[in-house]
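Apart from one protein chain that is not included, each protein chain of the complex appears where it belongs.
Every chain is named by a letter (A, B and C) in the order it is written, and numbering of its residues begins at 1.
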Amino acid sequence: MSTPAEYKHIAEVQTRWSDNDIYGHVNNVTYYSYFDSVMNRYLIDSGALDIQNGTVVGFVVESNCKFLSPLAYPDQVTAGLRVGKLGNSSVRYELALWDQHGKLCAKGFMVHVFVDRQNNRPTPMPAPLRAALQNLMLDSSNA
Amino acid sequence: MSTPAEYKHIAEVQTRWSDNDIYGHVNNVTYYSYFDSVMNRYLIDSGALDIQNGTVVGFVVESNCKFLSPLAYPDQVTAGLRVGKLGNSSVRYELALWDQHGKLCAKGFMVHVFVDRQNNRPTPMPAPLRAALQNLMLDSSNA
Amino acid sequence: MSTPAEYKHIAEVQTRWSDNDIYGHVNNVTYYSYFDSVMNRYLIDSGALDIQNGTVVGFVVESNCKFLSPLAYPDQVTAGLRVGKLGNSSVRYELALWDQHGKLCAKGFMVHVFVDRQNNRPTPMPAPLRAALQNLMLDSSNA
Partner (left out) sequence: MSTPAEYKHIAEVQTRWSDNDIYGHVNNVTYYSYFDSVMNRYLIDSGALDIQNGTVVGFVVESNCKFLSPLAYPDQVTAGLRVGKLGNSSVRYELALWDQHGKLCAKGFMVHVFVDRQNNRPTPMPAPLRAALQNLMLDSSNA
């Protein structure tokens, strides 16, 4: 089973009242919102992505999640993030979520293709973005 | 490419202002909310699922989406739903989304395991639920 | 009690699975999302607001809702919209929501100040926007 040690970046995720659905658990949809926020936040904090004015924009082309155990507001959630595969203009993020007892609750991935903000065409990543993503690889020698 | 004719149930999905993210497109997360709502609505309208008081509850154990072309509020979206695989207590839904010009924008799947509301253990589907799901199979003879 | 006849624009609102909270009703927060979507949709469909490239942007400076009776997914909701007050750069929208049985469930208002997209300063509304808002006044003679 996955542990935080297998991920390069760890972040805390705050749950919200509206995350719970009628069954009293975090709605499956919301897990992707946790993924999205952790991943973008890492890139923004690294100075690698300027979501307001940057020349490149990340488009999600695929995402996936396996739901292993329910989360529920007001749980405090821990997220793990790493890069599984890094191409010229695309990257595959791998993510995991644990509840406050350290129980693995979900594993997933997202694939970003970076495009030029003007013409929406795939574009090689700028160097600082690439460097930030390389730092998320378990074995950064194979990037 | 997928067309609505390849799906057994078709539903209209209304986009919302808050669906658009900072890039002006529907946030990738929200596509799963469309999936979730279309699928549950079909079951509720079929009389196959009582989300308030039913004895079984559907837990999503995996979901996936491939994002092919962006959607944006105020687009009117068309969703297609079918069942790809039907087990004793689990079902795999396959979904697609088209924009108002008929362009395929996303394809995805969700896997439900039905559990007993009291003990959260997987349980065989009640007959009306099973029948409603069988109606979503392209070739209902293999269910 | 308010009836749809007291509103100038009527729109249907589709509820979503994730709108329901743990108590089985639409979360109070989500009512504002219905308001937001109906109001912006009216302006977009009227050709009065270009949310992607327009020179003016509407900032909400105040909103309010009174919750009279619960809504719940998969209810079909009817929304009513009118303009209560129209200034040079600001407008007060008044909204109401009814469930599918015609029961009044919520009444609220939102105040928009239109600002210049470049400098964020309040700006007089362009004529087509003003005309679209005037059409929402019960007594359009006092605008």
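A few comments on the model shown:
The rule is short, and it goes like this: contacts are C-beta pairs under 8 Å (C-beta built on N, C-alpha and C of every residue); 3 or more make two chains touch, one makes a residue touch a chain.
Since we're looking at a predicted model, the values are computed, not measured.
Considering the full assembly, B:Asn20 is the residue among B:Asn20, B:Asn40, B:Asn64 or B:Thr123 that touches the omitted chain. Residue-wise, the contact with the chain that is not shown comes from A:Asp36, picked out of A:Asp36, A:Glu62 or A:Glu94.
One chain is missing from the display, and on subunit A it is touched by residues 12-18, 20, 24, 33, 36-37, 40-41, 44-45, 51-52, 73-74. Mapped onto subunit C, contacts with the missing chain fall at residues 22-23, 27-30, 32-33, 36, 51-52, 57, 59-67, 70, 110. Where subunit B meets the missing chain, the touching residues are 17-18, 20-22, 24, 27, 29-30.
Going forward, only the chains that are shown with their structure count from here on.
Distances between chain centres, each the mean of the C-alpha atoms, put A farthest from subunit C.
Chain-level centrality, scored on Cα centres against the all-protein Cα centre, points to B.
Look at the contact of subunit B with subunit C and you find the same residues on each copy: over half of the numbers used there are shared. Separation between the centroids of subunit A and subunit C, computed from CA atoms only, is 34 Å. With centres taken as mean Cα positions, subunit B sits 24 Å from subunit A.
Annotation: 29 Å between the Cα-based centres of subunit B and subunit C. Looking at subunit A, one finds that residues 22, 27, 29-30 touch two or more other chains.
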